[in-house]
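Removed from the display is one protein chain of the complex; every other protein chain stays in position.
Showing subunit A:
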């Protein structure tokens, strides 16, 4: 018999970015709120203290901030013909653990999607016709537009403290910014950070080729900063420890720097760590949720937490898993196209070119996760899908980041990976390498989906979630297109050695090497319950008092890092809850 806690107005599942946003915005309504966090508590003080925090072996290699597979993981296969096996050693993606979640250990690359990315099916149909959409691709429009989300992107960027330079200010294109970005109602909250030598080199070469370089949009403070909640950031010192670490300098946008201190002061908010939600409980008629059941790690027992509103704000994979386990929708069937949960799982298609210059000193230890100059000349809005034979695009960036000694020693191909030859290679090339990265979109496909594994269970006896995922030709073609465009640019910089790394047609998904923690989809937004799990307000079609936040809402992944869209959607959702739902709880669509 589960212990039962006192009923709350709102229960929040997971205290990362979206949980913190929901917490503070709904607490301002006077609601009585509890957030349940599976992991431990952590804050800038005392957890991220210098110099203990910048321990690459502990955090970078041994992944101290990440979820332990023994705690929770998925099984993975590439297609329906394979048997999925558990992801026992973190590689391809790194779900976080503890208060702050992925918002604590990210790199700080904060982007808005382009207008056309949110209406991509319409964009394709209007320009080239639907016949160019490959079979098996579930290309869709988002049920919200850029214009509707713009105030909420702005709000999130103010809270998170984003540095950059607007290229499109209310429709006016500004020299030095990104001419291809969606319009901004205001300039960035902070000016852009200075960039490093490799960025300057890239900028010069890109300009010479007629491209439009601009400083990356960074969730890294360039100045002292005070956000709308009174929370603060301090200017970044370019120490180079962002991704996989908490920031000791108060410089990286995170729930800790932007929200939690203010939220914890609110008397109507509490949070419990070591509290892993096992399922959302539905009322007998299945039309609303009554609360959640969680595992209290300290007491070693199940607890029922009743609540009027349930906010699912855990990591995308965990959100989908919880929804599948709780019956918050029907599981997606890729053969029939019926069902919505687990549908449109997507990822990211990345590549890049490394260059070695005998005579250049790049000081790769100087940098931050969102350092660098970027071009969007091959972004989704700029590509002729009909002519090139793919749907998608990417942004390119050059700028040293995470230049830590163990994992960041790029060497020319053919250099021995150990021993005297390796040492010689390091001696010759350390500090002389730079790279350009292509960060590309990933579409959604029938093949790529999430469901419950028939074989493996977690420590609570629940079926693990199964990921079926493989690279698809469309995105691989996009990647090869980027290679064909990037190599001439790299060559124009006259490196002594240059080598490209772009997956080619036929590449198979390999879960072992790290790629990106941009797992998206699975509880996608849609106009109706047949096509998606949640509506435009992230409200589940199944139970109107359950809201599912985060990248699980993405109908296909954009070419950018997901946080900006996640944050914008979260503010859009809590705004709808505050202005429409609380006064009259009901399906909002």
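We adopt the following convention: contacts are C-beta pairs under 8 Å (C-beta built on N, C-alpha and C of every residue); 3 or more make two chains touch, one makes a residue touch a chain; residues count from 1.
Definition applied: contacts and distances are computed from a predicted model.
Missing from the rendering is one chain, named in UniProt as "Cytochrome c, mono-and diheme variants" (options: "Clp protease", "ABC-2 type transport system permease protein", "Cytochrome c, mono-and diheme variants" or "Homoserine O-acetyltransferase"). Per the touch definition above, the residue from A:73, A:249 or A:350 contacting the chain not shown is A:249.
Only one of the listed residues, A:86, A:234 or A:463, touches the absent chain: A:234. Of the candidate positions A:223, A:268, A:363 or A:447, contact with the unshown chain belongs to A:223. Counting over the whole complex, subunit A has residues 43-46, 49-51, 158, 189-191, 222-235, 237, 239, 248-250, 257, 261-262, 264-265 touching the chain that is not drawn.
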